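Omission of a single protein chain aside, the complex is shown with its protein chains in their original locations.
This part shows subunit A:
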Amino acid sequence: MNRINQKLEEDKKLLSIYFTAGYPNINDTVSVIENLEKSGVDMIEIGLPFSDPLADGPTIQSSSTKALHNGMTSERLFEQLKDVRKTVSIPLIIMGYFNPMLQYGVEEFCKKCQEVGIDGLIIPDLPVDVYNDNYKSIFEKYGLINVFLITPQTSEERIRFIDSISKGFIYMVSSASVTGSQSGFGAIQTNYFERIAEMKLKNPQIVGFGISNNETFTQATKHAKGAIIGSAFVKHLTTNGVDNIEDFVNTIL
């Protein structure tokens, strides 16, 4: 069974953390992952940096620019992750934009993911229908779960469709926004969280975008299975480097 599915069966609210690979320093990738696991994080999204991350706000974009400047590439990331499964057992997901994967070769990319022990992918700019028509069989061949996004604007019909083709969890984008642009959830989010909960989807949902502290984590996971923190953690890395990751995680849980 895929590690993501196993994790989703645990009877607890899940904390997933996003960070940009190769940031702040090129060789920090694995030590960030190890420290996150040690600190009690349930799942990790490893950001493969891209020059033009359309769905991201300034924090993640500038960490991506820095990581690329540090020399991060797809190849380099796979090298860094070569032995990660000797020390890390929580689910690992690569989050990245489609073009670098396309250039690497989608099948080759998926194969490498399987070799190093990646469990799933989040590719914001790979549309659901293109995935379904062209890439689904490749992802499945290498045991990878593709995670789809929904937003407050996604129609009920489309949510049902996305639920029907999802195999792990649904990434619930908390608001109409890029990453890192929210502070706190209001009535609109609460209504949206409730609306989705009432749909009784087959796949559990994990909320992302706008979660930065214990309060927003608690709000987001009232109905959902878990929450993802990105920009707030990247900011922590910017200030502290790989030190004190546990302190950051403790402020959330």
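Methods note: contacts are C-beta pairs under 8 Å (C-beta built on N, C-alpha and C of every residue); 3 or more make two chains touch, one makes a residue touch a chain; residues count from 1.
Note that in this section contacts and distances are computed from a predicted model.
Novice: Among "Tryptophan synthase beta chain", "3-phenylpropionate/trans-cinnamate dioxygenase ferredoxin subunit", "Lactate utilization protein B" or "Dipeptide/oligopeptide/nickel ABC transporter ATP-binding protein", go ahead and choose the protein name stored in UniProt for the chain not displayed.
Specialist: "Tryptophan synthase beta chain"
Novice: Check each of A:61, A:166, A:189 or A:212 against the chain that is not shown and name the one that touches it.
Specialist: The single option touching the absent chain is A:61.
Novice: Among A:8, A:88, A:121 or A:150, which residue is in contact with the omitted chain in the full complex?
Specialist: Residue touching the absent chain, from the options given: A:150.
Novice: On subunit A, where is the contact patch with the chain that was removed from view?
Specialist: 50-55, 57-58, 61-62, 65, 68, 73-75, 97-104, 124-128, 130, 148-151, 153-155, 158, 173, 176-178, 181
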